[in-house]
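With one protein chain held back, the other chains of the complex are shown just where they sit.
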Amino acid sequence: MATAAVSPAYAHAGASEKSGVWSWLTTVDHKRIGALYLYTALAWFAIGGTEALIMRIQLQGPNGHVVSADTFNQLFTMHGTTMIFLVVMPLSAAFFNFLIPLQIGARDVAFPRLNAFSYWVYLFGSLFMNSSWLLGMAPNGGWFGYAPLTTMAYAPGLNIDFWMLGLQILGISSLAAAFNFITTIINMRAPGMNLMRMPMFTWMAFVVQFLLVLAFPVITIALVFLQFDRFFGTNFYTMTAGADPLLWQHLFWIFGHPEVYILILPAFGLVSEILPTFSSKPIFGYPVMVYSGILIAFLGFGVWAHHMFAVGMGPIADSVFSVTTMLIAIPTGVKIFNWIFTMWGGNLRFTVAMKFAISLVALFTIGGISGVMHASPPADLQQTDTYFIVAHFHYVLVAGSLMGLWGGIYYYFPKITGRKLSESIGNWHFWLTFIGVNLTFMPMHWSGLYGMPRRIYTYDAGQGWHIFNLMSSIGAYIQAVGVIIGFWNLFRSRKNGEIAGDDPWGAPTLEWSIPSPPPEYNFAVIPTVTSRYPLWDVKSPQLTAEVPHSKHGDERNDVQVGGKHVAAFHDHLSAGTPEGGINPNAKQASTKVPLKTAEQLGIPMPFPTIKPLFVALFMTFMFGSLILIHKDKTDLAITGVLVFAAAMTASLYLWLTSPLEPNHT
Amino acid sequence: MADQFTHTNADIDVHAMGEMHEHPTWKQYKWVALILTLITVGEVWLYYIPSFVASAAFVPVLLILSAAKFAIVVLFYMHLKYDHKIFRGLFTGPLIIAMATLVSLLFLFGHLSIGS
Partner (left out) sequence: MATAVATHAHPPTSTGLDHRKIAIWAFIGSECMLFASLISTYLIYKGRSVVGPFPHEACDPPKCATHLHAILNIPVTSVSTFVLLMSSLAMVLALAAVENRGKPGYEGIMGSSKLWLLVTAILGTTFLGFQAYEFTSFVHEGLTIRTNLFGSSFFTLTGFHGAHVTAGVLWLVTLLAIDMKRGLGPKDAILVDISALYWHFVDVVWIAIFTLVYLIH
């Protein structure tokens, strides 16, 4: 690319002092924190993917012996745990962070420092859990960690300790972030941004925060019981003391099922942004999309025992949970149809983002259908604990969540960095992923139905599984190539991608009205919102002519977004740009001109601070110290817990007593 | 301590925007405290009447009494009766899910059953 373009698309005056490691360690800017989440999650994605590849190499043919049974257990446990807690959730969090304030017209989240804290807890928690690899003692009890199998009697090593403490730490990160985003969405919407004007992504994010807030306490408690059992000898999961082997399973799945919606709804939200833009049509049935999201979340708390049909809960419980599970497929199906109708008759543009989004719609449906299949207990008894289930959840999680998230990355990368990802490399990325995903997971339906159990580390020849496993492994290798190409695209486009401009896709929502990347204050003037599609109202009014919710149809010629025309309120603030109307085609008109800084505009910005990082660090050490109990260093463990608890509390006090931002009154 | 935790906006008159409707005063608070005390005394008293404990009414009555105390504290001391409806939603939604989960678990573990 042209060297001139190497300098950032726009540079605000303080740019130099805002880079460097220290600025990242102390940042409280939601956009930078979003970027941290994004890159950290992608790094874990590489690691979790490698774990998967090793398993696929092992299972490629019968009697594979690349790794031992125990290593294999560690691999599938860490693969699942990593992909769920360290990849899909944080990737979603990256978008929550980056997008929610931009979509609702806010300058940051409600609690910027808490936001930084959430990220650091995530980072340290993930490092802590993975540090177990260095000891050769990675968790090996499955991502669901069924007690009593994870109690001391059956799992005496440190493996499970790392798992349960790691999850506990990560839970704190998710909870803190959830309170933050709930407050942000309720309380920081720009004037006129009422709930039914919120972009779909923000809506789904909102719903997810409630799922987090309600699901995570339950696993927290289940994990506390496990910790007490393992560290202090309590009896929660001790069968000889009269404990119930189903207690863990119930608590885990009360968390676990809402968790699967935590994993999918953000991707649904992203797809609901991408499809309308590239179909040049408003989303079909906006209110229904909102309500079905809420309904999915609500019903999601009443289906958990469908993971437990095989334990023999009895006909009543089986029937109830079977029915609720089938019910939940209805709002899910509604969403699928709404997406299809959004594209129906639209002016479709097949960008890479759009392709990823469409494949979510198509492939998630396959996962949804297999889900409804095992919603029926008699069918599930055949399928449970076989590769059929593995096929199901990879269709929803990889072909669903991850495809949606990749779509989101292609769609929002220009907003995040100011540059587009390469479409031609992206096409390779997409098609290899698409082919790889289907080649990997489709045959698993068959290996499952032919009886191949989950979690086996090797298998004998002559069971009819070989061919399917070979296909799955080849598919996995293809996926790996696709992902590597995707990473390459990210890497090169950060510096060399095509300059994006404010609104490269012709999108309708607020985040596209500001520069890419946005200035630290996001909106120089807080916009006033009069419709669901503020940018289309101005730039392409014909697209929203039939949207009933664009109530101010007749005022449209003078839509108030930020007091002026949509893009104007930024352009006229850049020194040297003539004040004036919007110029949707002028992609680079103002990009060379530095934007005004927050200081020049008199916008109070929160101080950077290192304190949240320290609180997170000490908290991780506090939990981590408990590991020493099983090294027979109980005294040291207790000392560690106390010392780090004190250090954490002290940093917390320092944090809370230092001002957030310069006093502006 | 936490007063710089986030932005408060001096320019806005929160009262005008309806955040705080008048909270109750000492007069109401002391009645609330009295009622709470009386209910507690009642509960403990019932606990010491063996014939009542043996009767089928014991558990439901105690549950109702404690639910009443719970509601009174939440409505008056936590001002849910007076405050913004968002708070009501943020509390009752989760509370309903929590209680439904608790009751379902008791069914699933056979501590409650339909019929018998």
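Lettered A and B in written order, each chain numbered from 1.
Basically, a contact is a pair of C-beta atoms (placed from the backbone, for glycine too) under 8 Å apart; a residue touches a chain by one contact, two chains touch by 3 or more.
Just so it is clear, the model here is predicted, and its values are computed rather than measured.
Checked against the full complex, the candidates A:78, A:243, A:260 or A:421 give a single residue touching the omitted chain, namely A:243. Among A:61, A:142, A:157 or A:217, the one in contact with the hidden chain is A:217. Touch with the hidden chain on the side of chain A covers residues 107, 110-111, 175, 178-180, 182-183, 186-191, 193, 213-218, 220-222, 224-225, 228, 232-236, 240-244, 247, 251, 254, 524-528, 560, 562-563, 601-604, 653, 664-665. Residue positions on chain B in contact with the hidden chain: 1-3, 5-12, 14, 17-20, 23, 25-26, 29-30, 32-33, 36-37, 40, 43-44, 46-47, 53, 58-59, 62-63, 65-66, 69-70, 73-74, 77-78, 84, 86-87, 90-91, 93-95, 97-99, 101-102, 105-106, 109, 111, in rising order.
Definition applied: only the chains that are shown with their structure count from here on.
Work out the mean CA point of chain A and of chain B, and you get 35 Å between them. Against chain A, the residues of chain B that register as touching in their complex are 1-2, 4-7, 10, 86, 90, 93-94, 97-98, 100-101, 104-105, 107-109, 114. The part of chain A that touches chain B in the complex is made up of residues 110-111, 182, 186, 210, 213-214, 218, 244, 246, 250, 254, 301-302, 305, 313, 316-317, 653, 656-661, 665.
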